[in-house]
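Comments concern the structure below.
With one protein chain held back, the other chains of the complex are shown just where they sit.
On to chain A.
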Amino acid sequence: MSTMTRKAPAGGRLVPARRRGLAARIWAERWSYVFLLPTVVLFGMYTIWPIVSGLYYSLLDWNGLGAERPFIGLANYREAFGDPLFWKSLGVTLLIIAVTVPLRVALSLLVALVLNNPRLPLAKLFRTALFVPVVTTTAIIGVVMGFIFDPAGGPVNQLLLDLGIVDQPVDFLGDPATSLWTVMGVHMWKWFGITLVYWLAALQTIPVTVYEAARTDGAGGWAALRYVTLPMLKPFLIIIALLTAIETMQIFDLVLTMTNGGPFFSTLTTEVYIYQQAFAGTTPRLGYGAALGVLFGVFTLVFAAIQAVGLRYANRVRSSS
């Protein structure tokens, strides 16, 4: 990014560098502003304005229907802090992250190390198969998974019954004891391939010559892995864990289509709760939804920052010991 903000050295060759007035300088670059216009306008409308006005909406008591939307200050935030379902939803979201992110990052690293072996036949085919769920439409998968895990005739229960693992069909999505774990399993399946490709990309950055040097020094397969590959992957661990965690926070599509937050709020993630407050209730509460959105946004940023700092700290401790 530094290369882009740096002053282009040859820029003066296209336009003679002279001391000019502000207006003349802007006029000389008029096409630059024209080129930027679509991005500035669209970005302003759909990214900047929503962030700013979201903050304002969160201070209103607003059902989205009438023009009546009284300013109520921080009442929405006060309500959110005392709202057990909001806390419950944060807990569900955090639990999903705490369980699936380390598993996904570790397991996909394992598979990536196997697939990265240039002598492994069919490696490309395996990568493709594992990546395919990533490109599928989450909302479609969520609906279909409802059938795959159905207690009456779904293939998963058929298999479990046929193998004698269970005597009675398991109501994976209808039972609060299993629903969240099922959602996590499907989420892992759906997005495993993307973390795998992250790791494969990271492995590609290690030059072949490094391995050759290790081999000349007499390092076998395990030694090369332990002393060459893993240390060189360490800096990528932070970014890959962070990307995976941030993606996991946006688990909305899958949860809404698989369980809609139920049963008994067992899979209620924060995004689904916000959606229900803002759009799905009998009386939509846009102001309250906006406040929850702001809180969740802050929560996301803080969480990402803590994770980044924590991982960096852990790395420093490990490398200095």
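Heads up, the rule we're going with is that a contact is a pair of C-beta atoms (placed from the backbone, for glycine too) under 8 Å apart; a residue touches a chain by one contact, two chains touch by 3 or more; residues count from 1.
The criterion applied here is as follows: contacts and distances are computed from a predicted model.
Engineer: For the chain that is missing from this picture, which UniProt protein name fits: "Cytochrome c oxidase subunit 3", "Carbohydrate ABC transporter membrane protein 2 (CUT1 family)", "RNA polymerase sigma-70 factor (ECF subfamily)" or "dihydrouracil dehydrogenase (NAD(+))"?
Structural biologist: The record names the chain that does not appear here as "Carbohydrate ABC transporter membrane protein 2 (CUT1 family)".
Engineer: So which of A:Val99, A:Val144, A:Ala214 or A:Met232 would be touching the chain we can't see?
Structural biologist: In the full complex, the listed residue that touches the missing chain is A:Val144.
Engineer: Considering the entire assembly, which residues of chain A contact the chain that has been omitted?
Structural biologist: 1, 3-5, 7-8, 10-11, 13-14, 22, 25-26, 29, 31-33, 35-36, 38-40, 42-43, 45-51, 53-54, 57, 64, 111, 114-115, 117, 119-122, 125-141, 143-148, 152-153, 155, 158-159, 162, 189, 194, 197-198, 200-202, 204-205, 236, 239-240, 243, 249-250, 252-253, 256-257, 271, 274-275, 278-279, 286, 289-290, 293-294, 296-297, 300-301, 304
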